[in-house]
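What follows is an incomplete set of chains from the complex, kept in their original frame.
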Amino acid sequence: MQVAYTPDEITAIVAPQRSAGATTEKVRDIASLSTARAGDLSFLGNPKYRNEVAASAASVILVPQDYAGEPQANQLFLFVDNPSVALARICARIEQLLWPRPAAGVHPTAFVAPGAKVDPRATVGPLCVVEEGANVGAGSVLQASVFLGRNGRVGENCWVQPGGIIGAECVLQNRVRLQPGVVVGSDGFGYEFVKGRHEKVPQIGIVIIEDDVEIGANSTLDRARFSRTVIGEGTKIDNLVQVGHNVIIGKHCILCAQVGISGSTTLEDYVVLGGQAGVGGHITLGKGTKAGGQTGIAFDTPPGSYLNGTPATPYMTERRLQVLHQKLPDLFKRVEYLEQKLK
Amino acid sequence: MQVAYTPDEITAIVAPQRSAGATTEKVRDIASLSTARAGDLSFLGNPKYRNEVAASAASVILVPQDYAGEPQANQLFLFVDNPSVALARICARIEQLLWPRPAAGVHPTAFVAPGAKVDPRATVGPLCVVEEGANVGAGSVLQASVFLGRNGRVGENCWVQPGGIIGAECVLQNRVRLQPGVVVGSDGFGYEFVKGRHEKVPQIGIVIIEDDVEIGANSTLDRARFSRTVIGEGTKIDNLVQVGHNVIIGKHCILCAQVGISGSTTLEDYVVLGGQAGVGGHITLGKGTKAGGQTGIAFDTPPGSYLNGTPATPYMTERRLQVLHQKLPDLFKRVEYLEQKLK
């Protein structure tokens, strides 16, 4: 993010208890204490980095009230109760610059079908398509080149980034954020094998994405065969994740990048899956189940499970098995030695 | 899918042999016997669920002719030869509502190059781009925001969903369905390492997608270095699948989500790959090879292979090895015991 705040502007945003030193640099970026250069703002958010402040080249540093050091030449210290909170205030300001709220209304290059309803406080950006019967709620933004299919519904204060595709009849509740290129409501992968050919099973269900969900770039969520695929309130999904048809994901789950969930599986609340983990179909992961990256889960898991590896194994067991696996060469030698001895 | 069929409309679609009971509810969704609520239609498709009928809250239930029970209050039973077939008839009707055939013609917001040919019975939807020399056959639909590159060809009765990208010279034969965001004809990943840099090897081949293929959302199919990458007739590919350059996929294969096939590999007919499976380059998977999820295949496989694990291992062997792997702690103890005894 290329910004340029004067020291006075930063001071106004942060409202520090006091300050020390001064700088002629404008703040153009944020960096950690050790990597900061002139023009950067940095912060002492964790006491263990206290020793790095003295050597930091940052032009402005947010420090806690009890920090004892002195600024270098051309360096400004701002003393605050909580440097992390002060930093968050600056970040929020920058965020508004990055993504200023677009004006409400339908862009002249968008195509909105006559029977669609766009709330006057919503934004439909350039080159979006909104099909018949679709509905865009107050405060929601379809940023650009977004597709909202027939009878699809976007609730209030959602933000659909460029290239998002929301299929017919699918529902985003409120404050849902879709990163670019997300597909909601692709057909489930269902076929019957008849006379040597795969015949398509109609996929006529929908996807419902509940309040405060965020979905990462180019992830894909299949519509249900019938009834619904559900992403529960507050769940966060990273990039390139696949969610199969009729999957029910609970509230406040975390799915890291490239995870895949097969059809008709249920994740209870607070499940956390590491990157590239795969989950088989028609199973249930109990509340709070955690799994490491690349884990392959084929069976139900009890609540609170912590798994790793393929096939998924309780974490401590898996670690132990890995250690023993590495010792196989030694074990083979030991057995050979015993065999020699007993010959 | 939000629908609302009166009991009479459902009865007209299903044409049952006889009925029992009645309901004042409209049918608004389809659900399994155990999860159905008022307003749902359900069905007894598998005899093992026979006991669930009596307790089902569905408003309408499709039951086989020989089903002996009685409907509850405000519940309608429709007796049919085959409840699954009757259900399929209802699904097909709903499918038409979900995706009504769009009117033929080129949408005024689409850009079709002067030298492209669009059959008068084809549909080019809003904000599509069709480049010079491209061809769209009768009955085919480019739904919205689809890109069809220079000299690309879409046969008859294809359906390309929103955001699909078909590169220059690539070919979809007939009745091909692309889910949203599919990329056909990205460059193969080929470089030569010259003086410390990777120099691009031109990728000038094409992709041919044969009849009745379906490809899942955001999947990517690379064009050949030269000649062609081929997806054989009737093959079905799920979401987020990667197909490398010069790959030849046979007929009626199944590739589940997030599978990756490296360049110049051949899959013979009826190969089935589970989710997240990876296949190395320049190998051949024999006819009917099956592999479980996350399998990693680096070598040719004989026809009819059934593999699991990385490195890919015959299924029964892999299962046995997994069991023994779990017993490693015990084995180490047993060897230690023997060592003690022989000291």
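Here are a few things to note about the model shown:
Order as written gives the chain letters A and B; numbering starts at 1 within each chain.
Quick note on the criterion: a contact is a pair of C-beta atoms (placed from the backbone, for glycine too) under 8 Å apart; a residue touches a chain by one contact, two chains touch by 3 or more.
Worth saying up front: this structure is predicted, and the values here are computed from it rather than measured.
Taking the whole complex of the structure file rather than the 2 chains in place, the copy count of the single sequence reaches 3.
Heads up, the rule we're going with is that only the chains that are shown with their structure count from here on.
Taking each chain's centre as the average of its CA atoms, subunit A and subunit B sit 26 Å apart. Of all residues in subunit B, only 1-2, 29-31, 35, 88, 91-92, 94-95, 98-100, 107, 109, 125-127, 144-145, 161-163, 179-181, 212, 214, 216-218, 234, 236, 238-240, 252, 254, 256-258, 275-276, 293-294, 309, 322, 325-326, 328-329, 331-332, 335, 338-339, 342 touch subunit A in the complex they form. Residues of subunit A that touch subunit B in their complex: 109, 111, 127, 129, 131, 145, 147, 149-151, 163, 165, 167-169, 181, 183, 186-187, 189, 191, 196-198, 200, 202, 204-206, 218, 220, 222, 226-227, 240, 242, 244, 258, 260, 262, 276, 278, 280, 294, 296, 298, 310-311, 313, 320-321, 324-325, 327, 331, 334-335, 338, 341-342.
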